[in-house]
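The other protein chains are all here in position, but one chain of the complex has been omitted.
Should a chain be cited, it is by its letter among A and B, assigned in written order, with residues numbered from 1 in that chain.
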Amino acid sequence: MTTSSEVYKEPEKKIGNVVLEVRDLRTYLYTKWGVTKAVDGLNFEVREGETLGIVGESGCGKSMTALSMLRLAPKPAARTVSGQIILDGEDILQRPEPEMRFIRGQKISMILQDPMTSLNPVYSIGNQMVEALGMYYQGEDNKGLKGRAVDILRKMGVAAPERRIIDYPHQMSGGMKQRVVGAMAISGTPRVLICDEPTTALDVTIQAQYLRLLKQVQADTGVSIIFITHDMGVVAKMCDRVAVMYAGKIVEQGELRSVFNNPSHPYTKALMASVPSMEHAHVEKLYSIEGQPPALFDLPVGCRFANRCEFADAKCLEAYPPMFQDEDGHTADCWRLEGQWKKVAEATT
Amino acid sequence: MATEGNVLELPKESSWYSPSKLKHYIGVAIKDYPVLWLTILFVVLIFPALTAPWTAPHDPLKQELSKRLTAPVWSTGSEDKPPSWSNIFGTDKQGRDILSRVMHGSRISLMVSLSALAIGGTLGTTLGLVSGYFGGWVDHLIMRIVDVFLSLPLILMALVIVAVFGPSFWTAIGVISVLLWSRYARQIRAEVLAIKQMDFIARARVSGASNTRIIIKHVFPNITNTLIVLATLQVGTVILLEATLSFLGAGIPRPNPAWGVMVADGRDHIASAWWIAVMPGIAIMLTVLSMNMMGDWLRDKLDPKLRQV
Partner (left out) sequence: MADEILLQAQDLTKYFPVTKGLVLQKTVGWVQAVDHVNFSIPKGKTLSLVGESGCGKTTTAKLILRLEQPTTGQVTLEGQDVHTIDGDELKKYHTDVSAVFQDPWSSLSPRMRVRDIISEALIVNQKVTKVEAYERVDLLLEQVGLRTQQATLYPHEFSGGQRQRLALASALVGNPKLIVLDEPVSALDVSIQAQIMNLLKELQDSYDVGYLLVAHNLATVRYLAHEVAVMYLGEIVEQAETNELYDNTLHPYTKALFSAALTANPDSQREEIILRGEVPSPINPPSGCRFHQRCPYVMDVCSQEIPVRKEMAPGHFVNCHLY
């Protein structure tokens, strides 16, 4: 066997205290169709060194959640109308805007889906990294910053970073660009890193390299990761806990294994059943959820999944279900759990 | 809900007279309010163009030397020739009624610009479609010709053509169409190149559709928005071009009341009888301005790339 590839061993995980706590976050978009409730009362927390996955269908509000956490939701359409985002004990929604510039990057940072548009095509990646680093290491000269850029690129698994640093984005492959974007995102040594579908544009083998890298970086720095994706495989690989989003709300949340092995909200169940497996041959038909999610500007009063849910009854149509919890802290918003699990919160709409 | 004094509280509705609101209303009136521009266009161009023979107060060609150089009604005029309601915009040095001439002038402007747009636009669109769709040497050839046309000095070209064929209504249309087609060809080609990459074109080819069918059924319907916008924006340019040519004596021959000719005629009297040149000048300006505004507005409305948000 040669060194060109190897069987991969997971780095060790150390999970610490709660770093980020999101309470009743609501971001609404005021459009000509009406009020789009893209983020409608989210509650979750992330611990040091932990990865929280947020999964859900396209348009359910995942990206808007991420942007709201950085206070970057598109203005003037979007407004965060309520909630708290408590980072290290401080509600960053209460900080004045100029301070946010320091919070972004040094405390919360983000990697976007498309590496092609995250880099400026007319500057070399070295230039772009030095500029980004200059914000955190004020007073340091260019040479020092360049040294730091090379170090970070090396940490992100870029081979021969001294030479790659003079390259322009178009000279790099998608996987390489995504590493550069990742390097820039961790360059301020943030406490929380939000990854919004960072691997969707990558090939499977490149995706595997990249996910492994993120895990290594997390093991080294203890950064908490919020990983947004719609790929259940990526979640199973990356995350410690998962939150399933549906139509602007988190409908189920819990430890990875507990959610995957015991999905309790009908939507999560259906989602799991509709993913084909590559591990065994298929004989019967795939389960499929018929219909479409409701429009976020025209939400039903009852459970938002009711129109597609096979268990829905009159109660489901009447009122949004409260949040129920089992002994392990696994929560779900579904009337079917009434009586089985403990009610921990009233319905939030 | 947001707590008291929270930065997240919804901004209160500001009252209507706040500076930002005022700016907003002005912005709306100028940019988002096609009604304003349509009204101006109708008053200055379309209504007179359609009805001038019946609604113009005088015959635009009839000379009344006794009335020559009468000032517009609202000015003081001179002792011997007091302004009169009969010639609201005054008269020129042959005593012709300026208002009637401006009204008939809009007829000429509209005729020339529409004909030139039709001819130049059709030619340019066809060549742009062919060039973009087929690519290869056809594309090369057409685009090099376009380059040549775009690099020629416009007015000089026009003057040469007119010198050869002599000034007439049709020469003016011909000259303008020749100058126009290349812009169409270039823009349409760019659009077609983008459309050609789309999967629905591949799908049509897989279905066995012929090139002609694909161009007519699949490509053309997707460039009509561009065509409308382009045409609206070009009307202004064409009217200006026609006026320039007429001003230089290479456009509509005298004594036709073309706006450009009128401005040229008024040039010698600009100090003593400003209205001869200024009245048609204002007509040109208003028409071109409102056409361009309409064009911008249409582009915002129709262009899917800009329509976002």
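By definition in this document, a residue touches a chain if its C-beta (ideal position, glycine included) is under 8 Å from a C-beta of that chain, and two chains touch if they have at least 3 such contacts.
Predicted model, so just to flag it, every value in this text is computed and none were measured.
S.K.: Specify the residue from the set A:Asn17, A:Gln138 or A:Ser277 that touches the hidden chain.
M.R.: Considering the complete complex, A:Ser277 is the one touching the chain left out.
S.K.: Of A:Asp91, A:Glu131, A:Asp231 or A:Asp326, which sits in contact with the chain we cannot see?
M.R.: A:Asp231
S.K.: If the hidden chain were put back, which residues of chain B would touch it?
M.R.: Against the left-out chain, chain B lists 198-200, 202-210, 213, 217-218, 221-222, 224.
S.K.: List the residues of chain A that touch the chain left out of this view.
M.R.: 1-8, 57-58, 173-176, 203-209, 212, 230-237, 256-257, 260-261, 270-272, 274-279, 281-282, 285-290, 292
As a convention for this text, only the chains that are shown with their structure count from here on.
S.K.: Could you work out how far the Cα centre of chain A sits from that of chain B, in whole Å?
M.R.: About 52 Å, centre to centre.
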